[in-house]
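Note that one protein chain is taken out, while the other chains of the complex remain in position.
A and B are the chain letters, set down in written order, and residue numbers restart from 1 in every chain.
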Amino acid sequence: MKEEGIELIKDGKRLDGRGFEELRPIKIEVGVLKRADGSCYFEMGNNKALAAVYGPREMHPRHLQDAKTAVVNYRYNMAPFSVDERKRPGPDRRSVEISKVSRAALDPVILKEYYPKTAIDVYVELLQSDAGTRTAGINAASVALADAGIPMKDLVSSIAAGKIGGEMVLDMNAPEDNYGEADMPVAMIARTDTITMLQMDGRFTKEDFKRGLVLAKKACHEIYELQRAALLDKYSERAGEGGEE
Amino acid sequence: MGLDIVEDIRKDYVYDLVGSGKRIDGRGFLDYREISVERDLISKAEGSALVKLGDTSVLVGVKLEPGTPFSDAPNKGIIMTNAELRPGASPDFETGPPNENSVELARVVDRGIRGSGTIDLEKLCIEEGEKVWMTFIDIHALDNDGNLVDAAALGAIVALLHARIPNEHYGITGADDTLAIRDTPVAVTVVKIRDAILVDPNLSEETAATSKLTVISNADGTLSGVQKSGREGLKEDEITEMVDICIEKAGEIRSKHLG
Partner (left out) sequence: MMYKVVVPGDFISDEVDRAGEGTYVDNGKIYALNYGIVSDKGAIKVVALSGKYVPTMGDVVIGRIVELSYPFWIVDIASPYEARLHLSDFSRGAERRIDFSSMSNYLDLGDWIIAKVQKVDALMRVDLGLEDEIKIDDRGRLIEISHTKVPRVIGRSGSMIKMLKEKCKCFIFIAKNGRIWIKGQDENMNLATQVVLMIANEAHTSGLTDRVAHFLDSYEEKEK
């Protein structure tokens, strides 16, 4: 996976011209799906993620219900046309792992006790992929959960830090991810700087890792502001002063 | 059900003990259970290792077979890691397609080996573009008393270190019969219970823990894998403390069992 080959840093800049700590452009739309209880379309560079939340709803099969809380299910899926080389439809091992860690990224903030015996189903579709898809998915899912009216303590934001061409950077695109030395996807509650997802792949030093955490924290704060703004935006027309019931 | 209640009681027990600075089996917070490593016990496999961490038991087998390389890496061998949580290992394991826990286990162990560059994949090339060695690392959990990943990762590296490439069997002459192993990644898992960090959780501790972190580090102290799980978050300083502990413990394990 970590290949040698192309020069990722040239004259102190990344191949797409970004600074080391610069995120790709982000676009967020809330409530884009009619049938889902909550939804969010999230673009991060060339990543296009669509999150749909259904629930709380009756949980089937019954024997998997939890008598005291809702069960949160997260399914990450990449569309076959989302990548350069067509991906066979259906869950592969990578999607299974990503679904697991993504669910764990959101679990800590959801007030599951409010809806015993139900299921809260989160479906994340990657319509186009350019590295960092799991982080785009979590960002989208967090907004979609709010849109669905699921009570949560906080929003969760996510980004990948990494090492490419000897430099620690944020938000790698596909070539950077493929040819870089290491990548670490992180999810965080921006308000409390609590980390709810953390993985690392590749090879770097403990100091690189610490630096990665610091960079990720900064990026998650930025992303949080955008998530929040998108949610507020949905109701901003004509929400104004002076009024009665 | 009955099992849940027993688990709840044990969870509280673990919790209370930690509050008084103790663990169920009397270990220190930073102590591993007794580790035993037995290798080359499966003669049909090219490499094998049985690792026991206390009552947790994992058998790792390495099989090597010639195969076609990937088109984007014509001169590189292939590593494939799989994990089976056998039903015999725990009342919670079922037969059927791999569930998320076994998938995660395999991928984390794989990451540690791949990220560290442990196996020189170019040395596994038999004929560029045509034939390369495929290295199958199969993790077989036999008995689950917590922390399968550390046992599996240790088993994998031991099995790889002593694996024999079956050149003769496939009519290949004049080649090395050991894998070119360049590093010794070691996985160390810690959990957070209340405010304490515990190394090598047994099953009760794994269940009682609010967070779990696995850190895979190499001989020179660099990291090749990190995986967080668990239902609560962690703070930055907790994570850095855990990483420091894991690197240190990895060094101890390396010198004792991979020397």
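One rule holds for everything that comes next: contacts are C-beta pairs under 8 Å (C-beta built on N, C-alpha and C of every residue); 3 or more make two chains touch, one makes a residue touch a chain.
All of these numbers come straight from a predicted model, not from anything done at the bench.
Colleague: Which of the visible chains would the unseen chain be in contact with across the whole complex?
Modeller: So, taking every chain into account, the missing one touches A.
Colleague: Return the single residue from A:97, A:147 or A:183 that touches the missing chain.
Modeller: Touches the omitted chain: A:147.
Colleague: From the list A:6, A:64, A:111 or A:214, which touches the chain that is not on show?
Modeller: Of all options in A:6, A:64, A:111 or A:214, contact with the hidden chain holds for A:111.
Colleague: For the chain that got dropped from the picture, name the residues of chain A it touches.
Modeller: Residue positions of chain A that touch the missing chain: 37-38, 55-58, 67, 109, 111, 114-118, 146-155, 189, 191, 227-228, 231-232, 235-245.
Quick note on the criterion: only the chains that are shown with their structure count from here on.
Colleague: Using CA atom averages as chain centres, what separation in Å is found between chain A and chain B?
Modeller: 27
Colleague: Would you tell me which residues of chain B are touching chain A in their complex?
Modeller: By the definition above, chain B touches chain A via 73, 98-101, 103-104, 106-107, 111, 114-117, 213, 218, 221-236, 239-240, 243-244, 247.
Colleague: Which part of chain A faces chain B closely enough to touch in the complex?
Modeller: Chain A reaches chain B through residues 1-3, 93-94, 96-97, 99-101, 104, 107-108, 182, 184, 188-189, 192-206, 209-210, 213-214, 217.
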